[in-house]
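With one protein chain removed, the remaining protein chains of the complex are shown where they sit.
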Amino acid sequence: MICTVTHLGCLKMRTKANRKSPALSLFLALLIFTAIVTGCGGIQSSLSTAGEEAERIAGLFWIMTGAGAAIWLAVMALAIYAAQSKGGEQRRPFARRLIVLGGVIPAIVLFTLLVFGLNMLPSLIAHAPATAMKVTVFGEQWWWRVRYELPGVQPFELANEIWLPEGEPVEFILRSNNVIHSFWVPSLAGKMDLIPGRVNHLTIHPKQSGVYRGACAEYCGRAHAQMNFYVVVKPKAEFDSWLKAQSGPASLTDSVEP
Amino acid sequence: MSNAHTDVEEKSQSLWLLACPPTIWAVHFLGSYALAVMWCRGGGTGGYWLGVSIAAPAVVALALIAIVGWNGWKRHKIPGGEAPHDGDTDEDRSRFLGLATVLLAALSAIATVYIGVAALIFGGCG
Partner (left out) sequence: MQHQDHEPLAESPPIELQRQQTERLLRAWAPAKGWRYWSEVNNSVVGQWYTGLTIFFLAYGGVLAALMRIQLSIPNNKFMTAETYNQVFTVHGSVMMFLFAIPIFEAFSIMFLPQMLGARDLPFPRLSAYGFWAFLMGGMTLCLSLFFNAAPSGGWFMYPPLTSKYEPGIGPDIWLLGFSFIEVAAIAASVELIIGILKSRPPGMRIHLIPLYCWYVLVAAAMILFAFPPLITGSMLLELERALNWPFFDVSRGGDPLLWQHLFWLFGHPEVYIVFLPSVALVAMIVPTFARTPIVGYSWIVLSAIGTGFISFGLWVHHMFTTGLPGITLALFSAASQAVAIPTGVQIFCFIATMLVGRVVNSLPMMFVFGALATFVIGGLTGVMVAVASFDFQAHDTYFIVAHLHSVLIGGSIFPFVGATYYFYPLVNGKKLSERLGRIVFWCLFIGFNVTFMPMHLTGLRGMPRRVYTYSEGLGLETLNLISSVGAAILVAGFAVFFWDLLRNKDQEPLSERNPWGAGTLEWLQEMPGKPWGVRSIPEIDSRYPLWDQANIVRDVDEGRFFMPDAEEGKREMLITSVIDAKPVQCLRIPGPSYIAFWAALFTGGAFILPTFKLYWAAAACAAIATGVILRWLWNGTAIIPEKERKYIGHGVEVPLYASGPDSVGWWAMLITMLAVITAFVSLLFGYLFYWTLDRDFPPPGMPGPGWFWPTLGTAMLMGSWALTNLVRKWNRQDDARLVYGGLGVSCLLAIAGGAAMIAGPYLNGMDPTQHVYAATIWLLVIWTAIHAGLGLIMNAYCIARRAFGRMTAKYDIDIHNVGLFWHFVAITAVATEIVLVVFPILK
């Protein structure tokens, strides 16, 4: 935020009154206004993280956004400067160098980003350790069938509701026998599709207890917009007692509406 | 006056040469993708050797790109012309085609390096 304002100030100093800087100021003001008014939080927000994976991705996002904003401002400043310049042959060598740098610098920056981004990738797509709890999710039209089949516990199913222990990795097994859906709990992790004929997996490490909301993120028909679910993360002890209660005879569970 | 090695006659020039470096990149890229698919098929684990199997042909691709680029460089460096090469002469036309070839070779080389490095960093199927 401070960076943005400083850049804007530099911009105003460097350019005389011209048709574009009111537009730029307006644009930046709008951005700042929106961000302030709405914030980043929420139970379905990838910027308000409660899981390992979401946290790593959010960190990457902020770095890329900062770099992106700086690059955009630099390019626009250059463009405005160029539009205002008196021109002439003496500017040609600098102009040519600009083009070469316009190829070389992005090549280097992108390469760095590539290495950085790829280094993060294995941990995001790895299976959970073999001892981790597995939860199977079936995408139906238009709800989520959640199946717990754990050793020492009778298998049971929930609808649109998932309970997880805090601080432990969980492996989700994702399947569908109708259309393609996508399992997405933004506060906890990225998404993974449920594709007929395939078995996909998603590893989640919840770090903070709370209730989080998930959505279907692949258009799956009429009520796609209603295909939401809740993930309840509890400390291990509470989760264990919940699990024991679940594996008993079917009964009405407590509502999880926040 | 043209270098004996670089013929500026119209019939010796071609747009196909321009397309060579990115085509080499494309062949290497698609080959790498196909290799990855076959290797990971049926639950393979990929890993270091998959990465090397992609990075090694990348070196070959780079060499081929360099050869085409070198050819372009010779056509570009016909003595006598200053950028921009916009004169209505055989030489300037040749310089332009040469420069475009060199630039495409550079881009294709960078893109090939990206692929090779990506495979080396993350060669796994998981």
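By written order: A and B. Residues from 1 in each chain.
The definition used in the following text is that a contact is a pair of C-beta atoms (placed from the backbone, for glycine too) under 8 Å apart; a residue touches a chain by one contact, two chains touch by 3 or more.
These numbers come from a predicted model, not from an experiment.
Residues of subunit A that touch the chain left out of the display are 19-20, 23-24, 26-27, 30-31, 34-35, 37-47, 53-54, 56-58, 60-61, 64-65, 68, 71-72, 75-76, 78-79, 81-89, 91-92, 94-96, 98-99, 101-103, 106-107, 110, 113-114, 117-118, 120-122, 124-125, 141, 178-180, 182, 184, 186, 189-193, 195-198, 200-201, 213, 215-225, 228, 258. Interface residues of subunit B facing the missing partner chain: 9-10, 13-15, 18-19, 22-23, 25-26, 29-30, 32-33, 36-43, 46, 50-51, 54, 84-86, 88-90, 92-93, 96-97, 99-100, 103-104, 107-108, 110-111, 114-115, 117-119, 121-126.
Criterion: only the chains that are shown with their structure count from here on.
Inter-chain centre distance (subunit A to subunit B, centres taken as mean C-alpha positions): 36 Å.
On the side of subunit A, the complex with subunit B involves touching residues 96, 103, 107, 110-111, 114-115, 118-119, 121-122, 125-127.
The touching residues of subunit B, when paired with subunit A in their complex, are 83, 106-107, 110, 113-114, 117-118, 121-122, 124, 126.
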